[in-house]
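Down below is the structure, laid out as structure tokens.
As you look at this complex, bear in mind that one protein chain is not there, while each of the others sits in place.
As written, the chains take the letters A and B, and residue 1 is the first residue of each chain.
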Amino acid sequence: MLEWLSAGIDIVLVAVIFLLVLGLARYLAPKQHNPFKSQVYECGIFPVAEISQFNIRFFVIAIMFTLFDIEALFMYPWALDFKELGTLGVVEMFIFLFLVFLGWIYAYKKGALEWQ
Amino acid sequence: MAEFVFFVLALVTIVGALGTVISRNAYASALWMVAAFLGVSGLFIMLNAPFIAMLQIIVYAGAIAVLIIFVMMLMDRRVLNNKERFNPQYLWGVVLGVGLLADLSALAFKFRINLSHIGENLTLNGSNTKMIGDVLFKRYLFPFEITAIILLIALIGAVVLTRKDINT
Partner (left out) sequence: MSIVIWGLIKFIVVLLLISLYVLFMTWFDRKVLARMQNRVGPKLIGFHGLWQPLADGVKSIWKEDVMPGKAYKFMFWLAPVITITTAFAISFVIPFAPPVKTASGVVFHFSVVNLNVAILFVFAFLGLSSYGVLYAGISSGGSKYPFLGAQREGAQMISYEIVLALSLLNPILMSQSLNFETIVAAQTHHLWYAFYQPVAFVTYLIAMFAVAGKVPFDMPEAESEICCGYFVEYSGLKMGLYPFAQYVVVLVLSAIMVLMFLGGWNGPFWDGGFVAGFIWYWIKVAFFIFLFTWIWGTLPRYRYDQLMDIGWKILLPITVLNIFWTGFALTIGLPFF
């Protein structure tokens, strides 16, 4: 418990320290404002339009990630309790893994993993 | 000491949740939501459930919130900036929220939550993760395998819904 408290305090401290350093840098830095400086970067020419598109494949990747992440996390308690659960636990986990793997095969066959 | 930490975490959670609802910028909303998740995971740690706490961060803050941000990135930035603060569906949100609150208070009233075990470690020899493995693979074996089928269906659903775009 105290270790977790310590971890929490330390994490907050890192954030505060680096925010302070950034604030200090802002205080020390020169400020010469110029309308051209607040334009977005475009290799020296005037930017034409804002970006507004996003490839839907990133979204598919995010969904797949969520599912496989949950799958991976289910395996952690199993791995810790492996000896006590014995053969039955292994068989259960293999059924679970097999079902998720079926999903992977389906996605592969349907081309959801292709990146064009 | 424990009370103070609890109030800090509760404050983080509530402010995060409020920020999610109130914030005008959808992306800032998502960030507030992550803060709320972090607060909840802190509360789980106070309940001596580190595995659930880490699960909360990995799955909710690390995967589902990222998914939501990806969905928002799919939309046009200018649409997101000018969106109406309250959309016409807010009534449903209010109904659900009030219902949940009433439900939880009814439960709390009925079961008289025993406050004498606060902060105690009730798990076997301190290892919460092992205990979860034990319960999950012995007692809740069938629901666990059902989970695998739900995951499978979710995966197939995701592939089917986006396939049209992918095959072109």
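One rule holds for everything that comes next: contacts are C-beta pairs under 8 Å (C-beta built on N, C-alpha and C of every residue); 3 or more make two chains touch, one makes a residue touch a chain.
As the structure is a prediction and not an experimental result, all values here were calculated from the model.
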List the residues of chain A that touch the chain left out of this view.
2-7, 9-11, 13-15, 17-19, 21-22, 24-26, 28-32, 35, 37-43, 47, 50-52, 54-55, 58, 61-62, 64-65, 68-69, 72-73, 75-76, 79-83, 86-87, 90, 93-94, 97, 100-101, 104, 108, 113, 115-116
Touching the hidden chain in the full complex, which residues of chain B are there? Just list them.
25, 27-28, 31, 34, 50-51, 54-55, 57-58, 61-63, 66, 69-70, 73, 77, 126-127, 129
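Simple rule for what comes next: only the chains that are shown with their structure count from here on.
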Could you please specify the touching residues of chain B with respect to chain A in the complex?
5, 42, 45-46, 48, 50-51, 55, 58-59, 62-64, 66-67, 70-71, 73-78, 119, 127, 129-130, 132-134, 136-138, 141, 144-145, 147-149, 151-152, 154-156, 158-160, 162-163, 165-167
Considering only the defined contacts, which chain A positions touch chain B in the complex?
1, 4-5, 8, 50-52, 54, 56-60, 62-67, 69-71, 73-74, 76-78, 80-81, 84-85, 88-89, 92-93, 95-96, 99-100, 102-104, 106-107, 110-112, 114, 116
